[in-house]
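Here the complex is missing a single protein chain, while all its other protein chains stay put.
In order of appearance the chains are A, B and C, and numbering begins at 1 in each one.
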Amino acid sequence: MREKLIQYSILSSILFLFWVIFSGKLDVKHLMIGAVTALVIAWICSSFLQVSSVTTPGIPVKEYAVFNLPYLKLFPYLGWLLWELVKANVDVALLVLNPQMPISPQIFTFKKTMSNPVAHMILANSITLTPGTITVDVQEDVYTIHALTESAALSLAPLAGEGDMPARVGRLFNE
Amino acid sequence: MRILAIFFLMGGFFFTTVAALGVIRFPDFYTRLHAAGKGDTLGIALSITGLALYHGFNLVSLKLMFIVFFIFLANPIGTHVLSGAAYKTGIRPWTGKGE
Amino acid sequence: MLQDKFFTVLLVGLVVIAFSMLFRVFKGPTVYDRLNGLGVIGTDAILILILWGFLQKRVEMYVDIALSYAILGFISLVVLAKFLQGKGDADL
Partner (left out) sequence: MNNRFGTIVLDISFRVIIPFIMLYGVYVLIHGEDSPGGGFQAGALFGIAVVLSRLVHGEQAILNVSGDKALILAGIGTAIYGSVGVVTLLFGGNFLEYGTLPLNISEPGRHALGILAIELGVTICVMSTIVVIFDALVGREEE
């Protein structure tokens, strides 16, 4: 119960912050409307903000709150991701501008065991944004990836161990 | 500040052009998706960041940054949904080994 | 004004890019290619709207339009892709 109340207040304060940014009017009337709206929307949405964990055999199902993120650790990760995105774009640009177009597309799968669904969402989006790989499908914790080149595939899922990005997301969520 | 903004805008325009070129040039659906998903995200995000820098710090540039954030969240999801739908429909990827 | 000229050049370039995407939309070959081209046009349109706002000196209005457009375009792309998924006739 206390957990739910914390989640509710986190969500409604984020929503209120966005209201202030968007409205830009700081008089009492608009702030009041914003506060009431944020509280009502947080109440409407609270019913679907709890998600159950990705099932792995042998581990009991847990409930996770969607907005319960490691906010402080997220910023360094986002900075790293931006830099990776720039590198990915330079790679793709070089491939596009190269007349021979040296690509060798392939589809492969790899597995990353994490129980928090939000972590899976962040990992899948990061994969789509970075060098030459897009997430085609995620079933429980098996990722189907389409890679543009051989080296892109190897950097995400090397033959031994695990790639840099899954490891980083895992550390982000302590899993 | 202006110079940085113009640099960002030029970079964004370059990546958007490359994305469009890639969408036209690449041989099959999935590879085109690579160009669209990455080039467009970075191109548009860079351009809007440049415009926000150009505008200076106020509520409008905060809104512009929120649009950038939304694009970063939405574009990969769109790419993922498109590729997943195509994969489940049964479109096989081009592997370059002759057909 | 110099920056107005710069913005105009960018705007024209973006419109040309968006129109070149129509090539992919018309040519296909699969329905997902068409959707992909439409998605790229939608993303470019966000920037076109904001640049137009800068040229008209009414950014605060055009930012709102652009954000609405972004949300609507994204959702319609996702729903269309979901709707078409698994239908056998991919060569529409």
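By definition in this document, a residue touches a chain if its C-beta (ideal position, glycine included) is under 8 Å from a C-beta of that chain, and two chains touch if they have at least 3 such contacts.
Computed from a predicted model, the values in this text were never measured in an experiment.
Though it is not drawn, the left-out chain touches A, B, C in the full complex.
Think of the hidden chain as still there; on chain C it touches residues 60-61, 64-65, 67-68, 71-72, 75, 78-79, 82-83.
Residues 11, 15, 18-19, 22-23, 30, 33, 37-38, 41-45, 47-52, 54, 66-67, 117-118, 120-121, 124-125, 135, 137-140 of chain A touch the missing chain (whole complex, contact as defined above). The chain not displayed touches chain B at residues 73-74, 77, 80-81, 84.
Everything that follows uses one rule, which is that only the chains that are shown with their structure count from here on.
Taken pairwise by the contact criterion, the protein chains link up end to end in a single open path, with no chain closing the loop.
Centre to centre, using the average C-alpha position, chain A and chain B are separated by 17 Å. Averaging Cα coordinates per chain places chain A and chain C 24 Å apart. Annotation for chain B: residues touching 2 or more other chains are 33, 41, 59, 63, 66, 77, 84, 88. Of all residues in chain C, only 3, 6, 10, 13-14, 17, 20-21, 23-24, 30, 32-33, 35-37, 39-40, 43-44, 46-47, 50-51, 54, 59-60, 63-64, 66-67, 70-71, 74, 77-78, 81-82, 84-88, 90 touch chain B in the complex they form.
Taken together, the chain A residues at the contact with chain B in this complex read 18, 21-22, 24, 85-86, 88-89, 92-93, 95-97, 101, 103-107, 124-125, 128-129, 132, 134-137, 144, 146, 148. For chain B in complex with chain C, the touching residues are 2, 6, 9, 12-13, 16-17, 19-20, 23-24, 29, 32-33, 36, 40-41, 44, 47-48, 51, 54-55, 59-60, 63-64, 66-67, 70-71, 74-75, 77-78, 81-82, 84-86, 88-91.
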